[in-house]
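I'd like to ask some things about the structure below.
A protein chain is absent from this complex, but the other protein chains hold their places.
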Amino acid sequence: MLSALTVGLGLYAGAALLGLAGRRAPSPVYLTAAAAGGVIALAALWRLAAAAEPVAAVLPLGLPWLGAHFRIDALSAFFLLIVNGAAVLISLYALEYGRHDDEPGRVLPFYPAFLAAMNLVLVADDAFIFLVSWELMSVASWLLVLSTPRQPETRPAAFLYLVMASFGTGALLLGFGLLSGGVGSYAFDALRGAALDPTKASILFGLAVIGTGSKAGLVPLHVWLPPAHSAAPSHVSALMSGIMTKVALYGLVRILFDLMGTPPWWWGVVVLMIGGATALMGVLYAVMQHDLKRLLAYHTVENIGIIVIGLGLALAFRANRLDALAGLALVAALLHVFNHAMFKSLLFLGSGAVLVATGERDMEHLGGLIHRMPRTAFVFLIGSVAISALPPFNGFVSEWLTFQAILAGSVLPQWLLKFAVPVVGAMLALSAALAAVCFVKAFGVVFLGRPRTPAAAEAREVSLLMVAPMAGFAAICTLVGIVPILLVDLLRPVTAMLLPGSGTALPESNLLWLIPFGLERSSYSGLTILLAITLLAGVLVVAIHRFASDRARRSPPWDCGFPDPSTETQYTAGSFAQPIRRIFGSTAFAARERVDMPEPGDARAAEFEVTLRDPAWEGIYAPVAGLVSWLADRLNVLQFQTIRRYLSLMFAALVLLLLIVAVSQ
Amino acid sequence: MIAVALEALQLLLVLALAPLLTGIVRQVKARLTAKRGPAPWQPYRDLLRLLRKEVVLAPNASWLFRVSPYLIFTTVWLAAAIVPTFTTGLMVSRTADLIALVALLGTARFALALAGMDVGTSFGGIGSSREMMIASLAEPAMLMVTFTVALLVRSTSLPQIAEFMVTHAVGIRVSLFLGLISLVMVAIAENARIPVDNPATHLELTMVHEAMILEYSGRHLALLEAASMVKLLLYLSLIAAVFLPWGMDIGGFGPRAVAVGLASYAVKLGVGAVLLGVFETSIAKMRVFRLAEFLGGAFLLGILAAIFLYVSQGL
Partner (left out) sequence: MPALANLSYDTAHVLDTGVLVLSFALLYQRRLFGVIKIYALQALVLAAAAAWQAHAQDAPHLYITAGISLIFKAIVIPIALHRIIVYLNIHRTLETALGIGPTMVVGVALVALSILLVLPVTAASGALTRESLAAALSIVLLGLLMMITRRNAVSQVVGFMSLENGLILAAVGVNGMPLVVELSIAFSVMVAFIIFGIFFFHIRERFDTLDVHDIERFRGERQ
């Protein structure tokens, strides 16, 4: 495995150098990156399937007295599989997409570096390498976000991203410092065995959640995610949304489950509530968007919330020594990690295809693309159904398992947990239903109906080179949806490693049945359902066409007797979301609608205005930014002093320090 | 062998009884408003008539528009076959538990909403938008009811729930009563019945379900109408299986038990249809934006039921 990793990383480095070499053609870079990803992904898959022992290595790099520790165990292998498997498909997509870049020199060197940095985070075995790789990942992705400087939204988005990433890394730095301070070494092996007093452990918990959560997009640290993910080019957005957020969650799982031993029960409550709030707020934000990429980015926030709910349940069960149930919750969370990486990448690649074909990202300017771009529409449809957690695709499987874990939460003894679990279950149910609303809107407004602008009416299907990777993601979504045991098998070594007392996860499941506890408790068979639907539908089609009627003719639509040739009378994204905006938005976002109707006889157009306020931004970030500005203004006085004043300041500082030394003697 | 025959019987039974059920509801509503009304088997004639007619498609209707009716009908039919009706021993009832059943109906609704948006008329958009709003509140309410029942029975598998309710002494439980009310409210919303939606309206601006299928005709319309009839039967069977399962055969497949199961199922369906007709006649349709309060009330009852059950189990 280590050799495969070295080869892969070498190939990534090679691709980065090729990009730096200033050549304009994107193919060599992306092909090399795809090869690198393929090598590592296959090795990781083999390692998980064989449930091999962890391998470790120490290299004489970095700090001289520390060295660089690397380690590949089951958890790393699983995330390596996700990162590199998706990287292969995304790089193949970028072969064609990269030709539409205005300035390839800004993207090509940093894309493989970004991938390499993510791989390094996953195999880091000491705090130093972990943090260095984490920062490398942040800087590479920041440079990628900046790769379109001529769009007005890019610079503010990149700036915000840099601030939040630095904040997150700072929190992690403090956390690791706290953890290794008592132990004296940075290596994870040493940190694993360290016993911490409860106060220190709690502070560490908070710092870990803030540090990794800001990168993953937990509410209220999510504000950087939508602007940055929508400003970046589509293949990079797919990487950032689908993959980098998962690497952040890897950090959270590694710290909370591996490095910190048995947690106290209240950590589970905190993580659960944060997860529930993130899921609900994320999907509510998403429903209000009419820019396709921002909608997808906010939706990532929702799915991160769902994963974190699973992690919170696992923590709560573990704290109460119910390791088998913790294993189930962890499997549900990690399964959703995989599933989300797959369908979110698919959806972002699809939005990239739409952007290439029409030049538009705003849903209000699209429409009717199912006729012009049938293959893209088909794979985007599969992605939409998968992300809405509908059978028989993979999104449903992981959400179903999360629900089963929530239902099992009734055995938890602490009263606060007893109440938190059904409340979070209600939030999860609500966000799952709203996700379906979101994607009916997204698919319906973009692909269905009639084209709203000439750009949409004249779109052309993108090349097969871009459709094939999307089809690959769609095929994985379908496969995992109908035979989920394949992925559960790969996850069994991971739960066995992190939760030694949990036994085999989902013991009674097989190719046909997914059974979390036992047949009499709950069961799901995606394959049977798909086969039954296909069979029944086939019989129905044949029977009706044969015995009833198969005639069809085209004619103008009924539209209540007044068919309107203007495409403006269709439902828009904003009008589709109006009921949801009225019901939920008026509390969550203080959504207000204002209609300005002209008097009868006045021929001017009516105006409709919707105002939404972001509670996280106005409640937290705007005041903090205001405070920092105020402080900076006050301290700015120091820039304009005379030489005499500066000298007296230094004199005063010196006298103060001497005083302190004198007094403390 | 017997099991396979009984599974086929269940599949055909739900299909055969659904139009009759809708016919009975319409007949009850007609009689209560001092009309004679069509015969209870009129829906069969309607479906056959529609099946034989030519389909008229808008010029820009896509493949999704043509495929959706088959997909929707098959999904709803399969879901109705999964709910235990006269026996709990069928393996098909285990392929999807209560949560998966809700999600399966969600797939059908997703397809229907997309089909509504396909032609690009404003009425299709109205229907899809309102239908998704109703779904976004009704699904969580249904999941809360599932949560309550699962807390009590320690299972989400439908045959298991039915068996538990029959064999155990459950007693008078407030949580189950609140759960039943919540499920009935959800069923009314999902089946587009008064007070949520009027299935017989011809005023487009008041439509929800009818607006989505406005552009459909011929065999497609027949399939969609049949799907909504089967959905009504599904919800009545669900209420009967979860809250009133007495009379069902508990997995023995003995001929007498199966016969009793079939008879009790027919009785429950009939009583349910009559009650639905009476209820629809006695109340007026709500304004669309009041629906949020109605469904929010169902959601709330579900949460309260779960809380009360938690409390009484925790003592």
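Going in written order, the chains are labelled A and B, and every chain counts its residues from 1.
Criterion: a residue touches a chain if its C-beta (ideal position, glycine included) is under 8 Å from a C-beta of that chain, and two chains touch if they have at least 3 such contacts.
This one's a predicted model, so the numbers in the text were calculated from it and none came from an experiment.
J.: Could you tell me which of the visible chains the hidden chain touches?
T.: By the stated touch criterion, the chain not on view contacts A, B.
J.: Have a look at B:30, B:166 or B:304 and name the one touching the chain we're not showing.
T.: Checking the options B:30, B:166 or B:304, the one contacting the hidden chain is B:304.
J.: For the full complex, which residue in A:151, A:510, A:587 or A:641 touches the chain that was left out?
T.: A:587
J.: Who touches the missing chain here, B:2, B:16, B:48 or B:174?
T.: Answering carefully, the residue with contact to the hidden chain is B:174.
J.: Residues of chain B in contact with the chain that isn't shown?
T.: 169-174, 177-178, 292-293, 296-297, 300-301, 303-304, 307-308, 311-312, 314-315
J.: Take the complete complex as the reference. Which residues in chain A touch the chain that isn't displayed?
T.: Residues 415-416, 419, 583, 586-587 of chain A touch the chain that is not shown.
We adopt the following convention: only the chains that are shown with their structure count from here on.
J.: What is the distance in Å between the mean C-alpha positions of chain A and chain B?
T.: Their C-alpha centroids are separated by 35 Å.
J.: Any idea which chain A residues touch chain B in the complex?
T.: Residues of chain A touching chain B: 367-368, 370-371, 374, 381, 385, 388-391, 396, 400, 403-404, 406-407, 410, 415, 418-419, 422, 425-426, 429-430, 432-434, 436-437, 439-441, 443-445, 448-450, 519-525, 528-529, 532-533, 536-537, 540-541, 544, 548-549, 551-560, 563-564, 567, 569-571, 575-580, 582-583.
J.: Sort out for me which residues of chain B touch chain A in the complex.
T.: Per the touch definition, chain B meets chain A at residues 51-60, 62-64, 66, 70-71, 73-75, 77-78, 92, 94-97, 99-100, 103-104, 106-107, 109-110, 113-114, 117-126, 128-130, 132-133, 135-137, 139-140, 143-144, 147, 150-151, 154-157, 160, 204, 214-215, 218-219, 223, 288-289, 292, 299, 303, 306-307, 310, 313-314.
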